[in-house]
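Every protein chain but one is kept in place in this view of the complex.
Let's turn to chain A:
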Amino acid sequence: MHTFFSWQRDLALGVRLAAGGGRRGWIRLGLTALGIGFAVGVLLIGASVPTIVAGQSARGMAQSASTVVLPGVDPLYFRNSALDDYRGVRLTGYWVSPSGPSSPKPPGVDKLPGAGEAVVSPALADLLASEAGAALRPRFPNGVIGVIADNGLKGPAEYRFYVGTPDHGTIDQGWNPVYSFGDIDAVHEVVPAVWLLAVVGLVALLFPVLVFVSTSTRLAGAARDRRLAALRLVGGSARQVRRIATGEALLGTVVGLFVGAVLFLLGRGFVEQIDLFGVSAFAADVLPVPALVGVIVVAVPALAVVSSLIAMRRTAVEPLGVVRLGRPARRRLWWRLVPVVIGLALLLSQGGASGAMRTDVLVAGVCTFLLGVPLLLPWLLERTVVHLVGGATSWQLAIRRMQLDSGTPARVVGGIAVVLAGGIALQSVIAGVGASVGAPMERAGLTGRSNVQLADVSVEDLEVWASRLRGLPAVRGVLPQTTLQVSDPGSGESTQLTIASCESLLARLPLGHCSDGDAFLVGSGWSPRPGQQVVVRSYSQSRSTAPWMLPISTASAVQIGSGTAAPQTPLFGVLATPGAFRGMTVPQGDMSIQVQLRDSDPASADQVANAVTALGWRAQVDDGGATTVSDQVRQFRTVRNAVLLGSGITLLLAGASLLVLAVEQVRERRRQLAVLAASGVPVRTLARSILWQNLVPVLIATAVAVLTGLVLGAFLLGVISRPVVFDWAGVVLLTSSAAALVLGVTAATLPTLRRASRPVELRAE
């Protein structure tokens, strides 16, 4: 019981000391709490990632349509809309056609839209209501009758819509009977490379945060040491002083936890406004996992206390430790290398030829390896600065200061070094994984052409619509065509048959001469001989066939020559003019109109798309603007972008931490600075001295970070058996960002420096 009360009393005294000291004490406490608060805020976001991912997965699952027949349910006919891109905004839309009153409704939809009506997500509703969405509004001719509720969306920035249609097509035309939504089998597998990137990204971004926590607790370390030494002199035992120091560290950390929670809650309010490359999250989904919150609440104060106790070990043992500062003992290297070796050993044990990969071992390996970075820095900085001599006054002041105490600046830049090392490792993993996942297809960009695919329309209709499109101001020319298949009835070999007018064919290929009734053979591979009997069939309706004899006059043509315009889809196989089928019924083919626009303005492409709106689902317009990437590539891109954004945020956090520590260092040395200024040392010399004190450690930290980052990246790529590829541009970008950060921090320190070097700071009482 006595021990308990001793603890209580000493901790309370520590809290009293942390909160005391008037304005300066409060500023110190505030800075510590802010530093820890930032870190805790980021940790809480990290702790919310599993909930966000689970939320996205559950919402994705709820959106999935199931075609498993349910008795008594009228199926909802369901088809993807071709409208998947509007001026760079990714859209997800569906045509829906209920077959009865019990047709299922997609999640978040109260009432199924009638013919031409639409139900849209709030983001799309906003876009449609805005000036920017003016050209999109005609695609929903009967207006928006409802808004999709949150439970029907993956995120608040999802542009989703359902458009009603009175009729529907066949399965071959992309229509499916849907009996329910919420297909549990629709879970998308995350590929190991993407998983590795996500895990390593999270670790590499969150680990530096812990370094910031430990540096934040060392704010005003010299003043704290003097204070605790005074306690030792009046009879405080080493144990008591440790407890008092624990109390001091705890107050800053506890306040920091609250600050972090407040920052997290404030940030959570803005989360719905963030559209991370097409992925967004509802604030309701951004909830830290309770177990991880528990870990943060325990680990952050524990880390703060431990690092605080380690920092004061000399003072605790020797009451005059800060009164008589002898030359500090030389740092040893061997134990600083231990985490690096253990980390590499753990990474080596994973993946490779065996293919085994345990996430926990991987995380431990990355953490242990990265831990080596801040441990190596003080040793390296000490060994470097001891050899630096001479130079200008500012340089001399900076170097002598670092020779006296290289630990503080090394700790200050430790966080930046870990961010850089983690960032560079991630860049390498991204480069290596990206090379094998497949280069993500970028948005093709508008090409000045549109391709209108028509389904379920007659040949006459094709000509009518081609004529309408030709009349649009933005259109230079139209090339209607019908695509079918011809095959050898004996061998079954087949190729494509394109039926188009001579005008269309001549516009696309250098055929020389063409008149109605002609046919041509283009390209390599199998093709029928002139005069051969073949079977013509539709691609989409394979049962509809007709026999046809290739005209004797069929000529060969060059596949893609110097036609006036290269086609979006190359022509090959058999090309025939309508006259070649005189007297026979040609099966319904896939019809399309290649539209040549006068320019590549998005408004021109919109004109074409809006002109065929009346055809409903039967017209699909592709203006080359939509991306066609696989789920795997999409996952990879999202994780890559999130990781790069995270690196930027963590680097900024490191900068904020560096700034707080740099300002505090200036404040702590204000008397010495005032003495220097009073002795005639210009403030700009002092400013340069501070720049060197920031820059030299950062340069060393950058060198260590580049080396360790590349090594870690190479090992991680080895874990997933990918080729070692380094993203040198990314390395340069990250390192130059760090250099810019140092310059920015030094500039931000100047006002404090000016105040600190005023003669008034010489006052002793």
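Here is the rule we use: a residue touches a chain if its C-beta (ideal position, glycine included) is under 8 Å from a C-beta of that chain, and two chains touch if they have at least 3 such contacts; residues count from 1.
The rule is simple: contacts and distances are computed from a predicted model.
Engineer: The complex lacks one chain in this depiction; which UniProt name from "Spore maturation protein", "ABC transporter domain-containing protein", "ATP synthase epsilon chain" or "Cytochrome d ubiquinol oxidase subunit II" does that chain carry?
Structural biologist: "ABC transporter domain-containing protein"
Engineer: For the chain not shown, which residue from A:Arg59, A:Arg232, A:Arg268 or A:Arg401 touches it across the whole complex?
Structural biologist: Touches the omitted chain: A:Arg232.
Engineer: Pick from A:Gly25, A:Gly146, A:Pro530 or A:Gly648: which residue touches the chain that isn't shown?
Structural biologist: For the chain that is not drawn, the touching residue is A:Gly25.
Engineer: Write the list of chain A residues that the hidden chain touches.
Structural biologist: So the residues of chain A touching the unseen chain are 5-6, 9, 13, 16-18, 20-22, 25, 223, 227, 230-240, 317, 319-320, 324, 326-327, 764-765.
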